[in-house]
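Since the structure comes first, as structure tokens, the remarks are kept for the end.
The other protein chains are all here in position, but one chain of the complex has been omitted.
Naming follows writing order (A and B), and every chain is counted from residue 1.
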Amino acid sequence: MEAKVSPQKFIVPIGPQHPALKEPGHFEFTVEGEIITGATVRLGYVHRGIEKSTEDRNWVQNLYLLERICGICSHIHATAYVLGVEALANVTAPPRAQAIRTLVCELERIHSHMLWLGVAAHEGGFDTLFMYSWRDRETVMDLLEGLSGNRVNYSVNVLGGVKIDVDEKQAATIRKGIDFLEGRTQYYMKVVTTDETFLGRTRNVGTMTYDQADALAAVGPTARASGIARDVRADAPYVAYPDFPIKVITERGGDLAARFVVRINELYESYRLVREILDKLPVGELTTRVPRRIPENEAISRVEAPRGELFYYLKSNGTEKPERIKVRTPSICNWATVMNFAIGLKLADMPMILAGIDPCFSCSDRAVIINRKSQSQEWSWEDLRQYGIKYYR
Amino acid sequence: MDITEAIQTAQDLLNLWTSGMSTPDLSRLDVVLAPKDLKPAVRILQKAHWGYLSAITGLDHPPLPASPDGKQPAKDGSLEMLYHFCEGAAILTLRVSAPYARPAIPSICDILPYATLYEREAIEMFGATFRGTPNTEHFVLPEDWPSGVYPLRKSFTGLNKPQKAN
Partner (left out) sequence: MTQTTITAPSTWQTVFDQVKTWARINSPWAIHFNSGSCNGCDIEILATLTPRYDIERFGIKLQGSPRHADVLICTGPVTRQARDRLLRTYEQMPDPKFVIAVGSCAISGGVFHGSYNIMGGISEVIPVNVFIPGCPPRPEAIIYGVVQLLQALKK
């Protein structure tokens, strides 16, 4: 593994062979003894040149490209994009389509939070919790597959609406699945709030105060765990959220434990929302027409991905292809927060803290390096993770 | 603050630059600023606690030849940086342009430290220059990327291929 070595640098490539994180990346930490004194981030392994590629594809082709920025949050990217294109073209998708988009957004949030729960647990050495949560997550994967035909990259959106419908039988299956998941979630909540070993790794770890989170423009569950009531679904409701308002979930602790609690409470809120949408699904059309050539215009689309605010800027020039599409993913905001509040923390806490912001490498692409005063050493991510586990034994 | 209030507040805060303002839609306020006014504007927003910087978008405006009828003069290439601030549902965009020949605009990292990631991205993708930016290392481009090649400029059509004339 190539590592940048200088006399004072300790390089820890979160190498490509990481069994659990599955994403190539690379961070840089300067340490003195156990304590981190400096941090920066460097991305690039997942840089696929997507923004440039959008300029070479028409509006419809771009939907299929942008859906694949991230396999975990594919639908929210597609949703941000279609909302942006609809804004450029000055059209609105019909209410039933917006509600179905919302339904899939929440199901995606459920799958994403459960995936994260497992991965974060694995980072701390809690493999049983990883296996349980991923097994239970299969339920929501089945629901999404039942609706769309695919477990990942559901491809539910089209420009102007959705291409799937929800009938009574599917609605009944979804309700059953949600009931099961709600029961399991109660177990997870119990573990993260009462298990002493777990709390030993998460309570008062990686604490970010309200003011720090505010000053660093944190977004998503990371911000909400520090008490910042920031959620695009409430601040700037889109798709059907105006009709199905959400409760913004916050915690005061700002530590890693709070980040777990926020996400689990968000699961409950998503279950509630899914049930409500199924009960009150509006009748009507699934699509509305969007022109092939979009007149010259600019639009901004903001949505709440499972990891936080996703920001799209779109510019049209009267042709079939976009002039410019800019994607700012939530993980970039969260990197900034970690790089700033990691200072003063223990190296052994880094695997869980990094997992705690629920980083999506493919959404932002990352890197790690460790600088020690006089030596340079190369660690694999597995080494760093084991280091954290042993430190707390 | 609701949207109308938020937009109004932003307009009042930035009243030095009213001549450059426009509201493309109900939730958006655009303000065109000269590079020297960027930092004062950002400071005003930060002090008033109006929103947070959500993204910096770069736009490439390649050079244009003069129109055949002579009505439009030739235009030099320029870069436009859009600073998007969000307060609730309201989005304020500060628009700062700089010509290719003199691309430097001030960095806002001493006011908003987290802006460094966005500035790094604009530097490598567009060849933007932010005076005083703390970190100019590559953010997403590979270590061996050729210098002086900016993927998001319109003139870039791929590596190992002849470039379109700039």
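As a convention for this text, contacts are C-beta pairs under 8 Å (C-beta built on N, C-alpha and C of every residue); 3 or more make two chains touch, one makes a residue touch a chain.
If you're wondering where the values come from, they're calculated on a predicted model, not measured in any experiment.
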Contact list for the unshown chain, restricted to visible chains: A, B
Option from A:Leu115, A:Leu159 or A:Ile249 whose C-beta touches the chain left out: A:Leu115
Absent-chain contact - pick from A:Glu34, A:Asp56 or A:Asp165: A:Asp56
Contact partner of the left-out chain, one of A:Ile76, A:Leu117, A:Leu143 or A:Val205: A:Leu143
For chain B, the residues touching the chain missing from this view: 141-145, 151, 156, 158-159
Positions on chain A contacted by the hidden chain, ascending: 1-2, 15-20, 22-24, 44-50, 52-53, 56, 64-65, 68-72, 74, 115, 131, 134-135, 138-139, 142-143, 146, 151-153, 173, 176-177, 180, 360-362, 380, 382
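To be clear about the criterion, only the chains that are shown with their structure count from here on.
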In the complex, chain A residues that touch chain B: 40-44, 47, 49, 51-52, 214, 216-217, 235-237, 298, 300, 302, 309, 311, 313, 315, 324, 326, 328, 332-333, 335-337, 340, 365
Of all residues in chain B, those that touch chain A in their complex: 24, 27-28, 52-55, 57-59, 82, 84, 86, 88-89, 91, 93, 112-114, 116-118, 125, 135, 137-143, 151-152, 156
